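Note that one protein chain is taken out, while the other chains of the complex remain in position.
Moving on to subunit A:
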Amino acid sequence: MTTITKKSENPIAHLTPEDIEAIGQRLDEIRQEIIDSRGESDAAYIRRMIKTQRYLELGSRAVLLGSVFPPAFVAGTVGLSVAKILENMEIGHNVMHGQWDWMRDPKIHSTTWEWDNATPSDAWKHSHNQVHHAHTNIVGKDNDLGYGIMRVDEEQRWHPFHLGQPMWNFINACLFEYGIAAYDLELGRHLSMPKDKRPESFKANAKATLAKIRKQATKDYVVHPLLSLPTGSFVPTLAANAIANLARNLWSHSVIMCGHFPEGVETFEKASIPANETRGEWYVRQMLGSANISGSKAMHIMTGNLSHQIEHHLFPDLPSNRYAEVAPKVQELFEKYDLNYCMRPLVPQVYSAWHKVFRLSLPNGWLATTNAKNLPQQLVALYKISTADKRKRRTMLKLLERKARQEYVPAA
């Protein structure tokens, strides 16, 4: 992937400014249709969802009190995993987006909601709602692109460090909620500062995050196992909580990777975004910077309707249960203006995202110039590039790119 303005065939070059404003107007209309029709059944949906999730979690935790019996362990662990996923994705993420603020229910409101996640809701709302949603896929501005630890774009200079990025990505997936907490704190940036130069806000936020993590861990790994002690279920309950948290981390990481990483999603150059980006231009950036997952209703709910990532990015504050209804209208608009509506089933979409992580862990052009026959030479070349000093490495990277362009069809 290359930022849109540097591509040989810019996929939005055919849009006139009038087209872009017309797209904006149509999307505003679609948004308004939902706002005008949202009401009692939507409110009933989220209340039912919250109630179901709470009963499921309580029920699963109750079953786990006897988790020394294998059937209880399996049922409780599955139930708790599903409950934790629903809590974070279909409920927490969407409530904190303000999707349900219109109900004026102080208990289901973006300003009061706290979720079952290591990062406190306030920290998450800032980095996610404000930074990521406003600056979606602008390289250098949207830290969700690679979370600052990965190379997600050809234009980012390759470094031998990136060879490990499939590994970093997998570790991040396993510990995703802590990764998000660290990311919301901008931990890397702040820890690299001298201690006395770190801003007060960082210290306060770090304290709040640690307090949140302590509470979360106490619940899952101390209180619940201790309550299971009478049946001799301390260890299995602890394991069940760990498995449920791991399952949620892997699942949410996969879903979120599908949102912006798959092949076919566009990124944008910071310099190409006008200072006064119009609403139409912003909409077009959201349209091309996101990817959907096709699948069943159950799959949509389990992803928190982030399977409708395109619609979510266009209308982050519309109730999630309505994205499915909006999607065909949005897709029609994509077709009308000859734009790429990036949608695949879950497995191909996850594969596509991982493929990109692997591809970009290698220098540009390496994969394209490698085949079964020349693999040994290519590996030697990769070793040389990785161990060369900075100047030599740059030269070698340039040569590799040139070779790829001359001899092979450019990578997608």
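By definition in this document, a residue touches a chain if its C-beta (ideal position, glycine included) is under 8 Å from a C-beta of that chain, and two chains touch if they have at least 3 such contacts; residues count from 1.
What we mean here is this: contacts and distances are computed from a predicted model.
Novice: The complex has one chain missing from view, so what does its UniProt entry call it, picking from "Sugar ABC transporter permease", "Ferredoxin reductase", "NADH-quinone oxidoreductase subunit L" or "5-methyltetrahydrofolate--homocysteine methyltransferase"?
Specialist: Hidden chain, UniProt protein name: "Ferredoxin reductase".
Novice: Which residue among A:K6, A:K51, A:K207 or A:K270 touches the omitted chain?
Specialist: Of the listed residues, the one touching the omitted chain is A:K51.
Novice: Tell me where the left-out chain touches subunit A, residue by residue.
Specialist: 28, 31-32, 35, 38-44, 51, 54-55, 58, 61, 96-98, 101-107, 109-111, 114-116, 125-126, 129-130, 133-134, 212, 215-216, 218-219, 222-224, 227, 282, 316-317
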